[in-house]
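Apart from one protein chain that is not included, each protein chain of the complex appears where it belongs.
Here the chain labels run A, B, C and D in written order, and each chain numbers its own residues starting at 1.
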Amino acid sequence: MTTNLRDLGLSTGKKARLNRILYQHGARNGTALFLPYDQGLEHGPRDFFANPAAGSPQYIMKLAVEGGFNGVAVQIGFAEKFYWEYAGEVPLILKLNGKTEIPPDDEALSPLNAAVEEAVRLGADAVGYTLYVGTPAQDRDFAQYLEVRQAAQRLGIPLIVWAYPRGSAIDAAGGKDSFYAVDYAARVASELGADIVKVNFPHPEKRSGVRKPYDEGYSEQQAIDAVVRSANRTLVLISGGEKAGDEAMLDKAQMSMEAGATGLIFGRNIWQREHTESLRFAARLHEVLDKHPR
Amino acid sequence: MTTNLRDLGLSTGKKARLNRILYQHGARNGTALFLPYDQGLEHGPRDFFANPAAGSPQYIMKLAVEGGFNGVAVQIGFAEKFYWEYAGEVPLILKLNGKTEIPPDDEALSPLNAAVEEAVRLGADAVGYTLYVGTPAQDRDFAQYLEVRQAAQRLGIPLIVWAYPRGSAIDAAGGKDSFYAVDYAARVASELGADIVKVNFPHPEKRSGVRKPYDEGYSEQQAIDAVVRSANRTLVLISGGEKAGDEAMLDKAQMSMEAGATGLIFGRNIWQREHTESLRFAARLHEVLDKHPR
Amino acid sequence: MTTNLRDLGLSTGKKARLNRILYQHGARNGTALFLPYDQGLEHGPRDFFANPAAGSPQYIMKLAVEGGFNGVAVQIGFAEKFYWEYAGEVPLILKLNGKTEIPPDDEALSPLNAAVEEAVRLGADAVGYTLYVGTPAQDRDFAQYLEVRQAAQRLGIPLIVWAYPRGSAIDAAGGKDSFYAVDYAARVASELGADIVKVNFPHPEKRSGVRKPYDEGYSEQQAIDAVVRSANRTLVLISGGEKAGDEAMLDKAQMSMEAGATGLIFGRNIWQREHTESLRFAARLHEVLDKHPR
Amino acid sequence: MTTNLRDLGLSTGKKARLNRILYQHGARNGTALFLPYDQGLEHGPRDFFANPAAGSPQYIMKLAVEGGFNGVAVQIGFAEKFYWEYAGEVPLILKLNGKTEIPPDDEALSPLNAAVEEAVRLGADAVGYTLYVGTPAQDRDFAQYLEVRQAAQRLGIPLIVWAYPRGSAIDAAGGKDSFYAVDYAARVASELGADIVKVNFPHPEKRSGVRKPYDEGYSEQQAIDAVVRSANRTLVLISGGEKAGDEAMLDKAQMSMEAGATGLIFGRNIWQREHTESLRFAARLHEVLDKHPR
Partner (left out) sequence: MTTNLRDLGLSTGKKARLNRILYQHGARNGTALFLPYDQGLEHGPRDFFANPAAGSPQYIMKLAVEGGFNGVAVQIGFAEKFYWEYAGEVPLILKLNGKTEIPPDDEALSPLNAAVEEAVRLGADAVGYTLYVGTPAQDRDFAQYLEVRQAAQRLGIPLIVWAYPRGSAIDAAGGKDSFYAVDYAARVASELGADIVKVNFPHPEKRSGVRKPYDEGYSEQQAIDAVVRSANRTLVLISGGEKAGDEAMLDKAQMSMEAGATGLIFGRNIWQREHTESLRFAARLHEVLDKHPR
C-alpha cells in the first residue's frame, strides 16, 4: 500500500478493498483500468450491434479477466446472474443506479436500483453511483447519494462517483465535457466524499458560456492537471466515452496519468471492437499505466 | 432441474419455486404457459363482455387448472378471495402493481397495491411487477421496483417483470411493440435483476423513429432471437396482448420458442372465447411448448 | 354465519367482526344498513342547515341506535369524543380519510387522517377508505390504500372502500355515476382487496363518452346486477347520495338487494329530515332488507 | 374538573394537562386566556416596531405571568432558550409548525419545525398546530397533522389546532374570516380530533361567494353561536388577530363567551401596546372570562 491510500482518511474496510483493486489486480502498481458495462441499460442493446458478442455479460467478464482489468462495473442483474462464474478473478464494481435514455433528460436523475448491502452480499469490492452535477433534480440526487455514501462508509466499501455534468444550465455553459464543467464535477465529488471520481477528459476549448476564469487559452494538459487537483485526495479515473481513434485515446490516457490520475475506465472503446483487437488495445493502455506507478 | 435454472445465479428459494412452476405444472419440461388476469383492473369490466363468464375469477382459476397452465396471475384481492379453492392445483403469481386505464397515461406508473410478503402469506410461487420502460416517471418506477426486487430476493420468490415500453418518447420511436422498444425493455429487465421477463412480440417493421441499428429489414424471427439474447439469463415470456387470429398467435409462439423463450403468457386470447374454445386453443399452445423442452 | 362470509377467504378477525355487524345488529340476517356521517368534513356544516339537530354527532349516534343501523361511520374526532357513550350499542366504522370540498378537485385525493390501529383502540368493527377511481393522483391514492389494506389485514379489521369515480377523465366518460364508471369502480375495489365496497347506484342512461360495451340500452336492474357481479366476493353497499324522493330511493334499494347487494349506506337521505321522519324512512329501508336475507 | 372535560373522551394525560391549564392558571374557572407569540416567525420582526420591548421573548413570558395568562405559545427556539426561567409559572404551549410570510401563499402549508416529543421534554402542557383549511396543499397538511395528532394522543398532550381558512378558493368564497369559512374550519378541526380549536371571530356580513345557507342576514352572535356548535366537544378559542379597538375586541370576547367558547387567544392586541396598557387590557379580558365559568 502506498502513502497515497494511507493519507486519504479511509476506513480499514475501504483501504483493504482499494488495496485489493489497485495492488492485486491489473498493473498491481496503484493504477487502475476498469471495464464499465452499464451501456445496455443507459443506451439499450444498440451499443452491441458493432460487436454482437459484447451483448453478453459472460463475454465481457471473460474479457475483463483476459485483459487484466482492475474491475468490471455492472448493474445488479448481471452481478447476480454472471459474476458467480468469475468471482475472485476480477473485482466487481456494483453500479447502484442507472436509467434508460428514453425519457426526456431535462431533470436528469439516475435512480437507484440496488443497495450497498447487496454489493457486500455479492462480494463486490466497490460500488458506483452516477451523480448528475448541475441537474435541476440536484436535491433528489444528493438525497440518494447521501444514503449511498453513508452505507458505503458503514460497510467499508469504496465509493466511485460517475460525476457527470448534465442539464440545460450545463448545456448553456460549455457543455458536459467543457473544462469548466468537468473541473466543477471533480470538485463536487471530492467535497461530497467520493473515494474515486470518474470524469470525462476536459475540453478547454469549449469556452462558450463558461465562467470567467475558464475562458482562457488553456492546454489539454493544463486542464486535466487542474481537474486532478480539484479532486483533492479523491482518486481520479478518466472515462473513455464514445469510441474514438486509438492514438487520441492513448494521448489522453497519457496526459491523465501525467496529471496524477489513478487510472482509466474504458468501455465502448474496448468492447466495440473484435476480441483480439480489444485485448490489443487494453495492452496498450496497460503500457501507459505501467509507466505511472502510484 | 435443467442446467438452465442451475446457471442463473438463483437463490435456493427462487430455484425451488421456479422448479415447481416449470417442472411440476404445465408441460413439465421447463417451459411455461401462464394465464394473466389483471385486465379487470387495467381495462375495467369491459374486457368481459365478450365472454361474461370470464368476469369471475373462480371461472378463470378453474380454467387455469383444466388448461394445464403453469400459473395464474392475479391482484391481491382475487388471490385472497379465490385462490384458497385452487391452492396447490395451479401456481399463483401475485401481481403486485397495477392501475386503471382512466387517468391520462403521459407519466405512466403502475403503483404498488401489494407486497412480496403477502405473496408468501398466500402461498404464491412468484410475484409480478409492471415496469414502464421509457416513462418520464422512471425514477419513481425504479424506486418501487427496487423495493420489490429486494424483498423477492430476501424471501426467495421469483420475480416476473412485465417490461412494457410506455410514454411519449416511446410513441415517437416506433411505438410500444417496435423491435427497438421491446429489445430495450428485455435488456432493462435483465440488467435490473428480473428472473423472468414478459414482453410483447417485437415488430421489426415498425421502424419510424427507432434508433439507427433497428432501422433495417429484420425478419420477425431475427427480432425475437435478438430480444431473447438481450434478456441474458432472464427467462422470457411472450405476451399475447389483444385477442388476435389463432394461426398468427401460434406462429409467434413457435418463433418465440425457437428463439429460446421459456414460454407464453396469454390472457385475452384464452378467456375471451367460449370455454371449450379456450381449452382447445390452450391445447394447441401446449403442442408448441411440448416441442421445446428446456 | 352464512356460507357467504365463509367463502370470502377472510381471516378470523375479519369474519368475527363482519359477523357482529351483519348478524348481531340491524336486520340480523346478513344484510346491512349503515349511517355515514362524514359530510361535515366533506361538505362543511352547510349540510346541517336543513335539520340543525343533525349537526351533533351525539344526535346521529343516538339515531343510529334507535333506527337499528348496522353501523355508524365517522372520522376520528367524533369517534373519540362521542362514541364512548354508544359503545356496544351500534358498531363503529372509523372513516380513515377525508377532505374538504374547498380546494380544486382536479387531482382528487382523500388524505388519511387516522390509522387502522386507532380503529382497534376505539373498538371499531370496520374501517372506511375513500378511493378515487380514475383520479390523476391514482399513484398516491393506491399507496395510501395499500398501507390501510395491509394494516386492516394484519389486525383483522374489515375494510370498506368508498369507491368513487373522480377526475376529468371520468367527467368526460359518462360522469361519476355512469354505469361504466360505477362498474369499473366496483371491480377495482374487488381486485384491490376491499372486503366491502360502497358505490353509487349506476346510471346506464349516462352513455356519453363511455367505453363501447356500455353504450347500449341497459336497464337499471341490468346495470346494478352487473355492478354486483363485478364486485366478485366483495360485499356491496349502495350509497344514497344527495337527498332524493323516498319512492325513488326505495326502488333503488329494492333493485340493489335483488341484484345481490349486502345493503345500503344512507346518510343525508336519513338525517336531513326531522327525527320521526328519519326513523320512519329507516324502517321502510329495513322492510326491504328483511326480505333479502343472505 | 367540570363535567365538561369529563365528557370529551380525553385520555388521562390530556385531562390532567387541560385541568392544569384551565383550573390552575388564569381565571381558574375553566376558561382560558392565551398569549400567542409566533408572529416573529410568521410576519418577521416588523410586528415589534410598535413596542420594541415585545421583540424579547423574556418580556413576553414575564407579561404572560404578570397578566395571569393560561399559557404562552411559542416556537421551539424560544421554548428552549427562554422558558426555563418561567417553568411552572405559566403553562407552555409548544407551537409545532410555522412559516415566514415571504414566499407566495397559493399552496399554503405550515411546515413542522418541532415534535410532540419535544413538548414533553420541555414540560409543555399543550402543543399547537396550524391547519390551513381549504389550501390546495390539503393532502400534505393532513399528513403532517395526522403525525402530530397521533403523537399527542400517545403522549397525552392536548392538541390545539389553529384552524385557518386559506387559499384562493377561500378568497373566492367570502375570505378567510367569513362565517362560512370559520364555521367550516371549526368543524374540520373537530372532525379531525383537535382538543381545542383556535378560530377567528366570524364575519357573517362577508357573503360574497359563500355557500348558499350562509348567504343570509345572520347576526354576529348567531354566527359565533353556530361556530361553537360546529366545534362539537372541541374547546373553542377566539383569536384576536390584528390589533383593533378595545371596545370592539371586548364585544367580540363577550359574544364568544356567551356562545360557549372556552376562551381567548390574543397576541398583538396585548403586546403591541406599552406594558401597563397590556396588563390593563388583559385585566378587562379577565373580567369577561370571570363571568363565564365552565
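Points worth noting:
Simple rule for what comes next: contacts are C-beta pairs under 8 Å (C-beta built on N, C-alpha and C of every residue); 3 or more make two chains touch, one makes a residue touch a chain.
Just so you know, these numbers come straight off a predicted model, no measurement behind them.
Touch with the chain omitted from the figure is made, among D:Asp7, D:Glu80 or D:Asp171, by D:Glu80. Among A:Tyr86, A:Trp162 or A:Tyr214, the one in contact with the hidden chain is A:Tyr214.
Only one of the listed residues, A:Ser190, A:Ser239, A:Ser256 or A:Ser278, touches the absent chain: A:Ser190.
Along chain A, the points of touch with the absent chain fall at residues 8-9, 133-136, 138-139, 142-143, 145-146, 149-150, 153, 165, 167, 169-170, 173, 180, 183-184, 187-194, 211-214, 226, 229-230, 232-234. Although one chain is not drawn, its touching partners on chain D can still be listed: residues 38, 40-41, 44-46, 49, 55-57, 74-78, 80-84, 98-100, 102-104, 109, 111-115, 118, 140.
Just so it is clear, only the chains that are shown with their structure count from here on.
Number of steps on the shortest path from chain B to chain C, with steps defined by chain touch: 1.
Interface note: chain C and chain D, two copies of one sequence, contact each other through mostly non-matching residue numbers (shared numbers fall below half of all numbers used). Rounded to a multiple of 5, the C-alpha superposition of chain A onto chain C involves a rotation of 145 degrees.
Computed centre separation for the pair chain C/chain D is 35 angstrom, with centres defined by C-alpha atoms.
Averaging Cα coordinates per chain places chain B and chain D 57 Å apart.
Shared interface positions of chain B, defined as residues touching 2 or more other chains, are absent. In terms of inter-chain touching, the protein chains here are arranged end to end in an open line.
Each chain pair that touches appears in this list: A-B, B-C, C-D.
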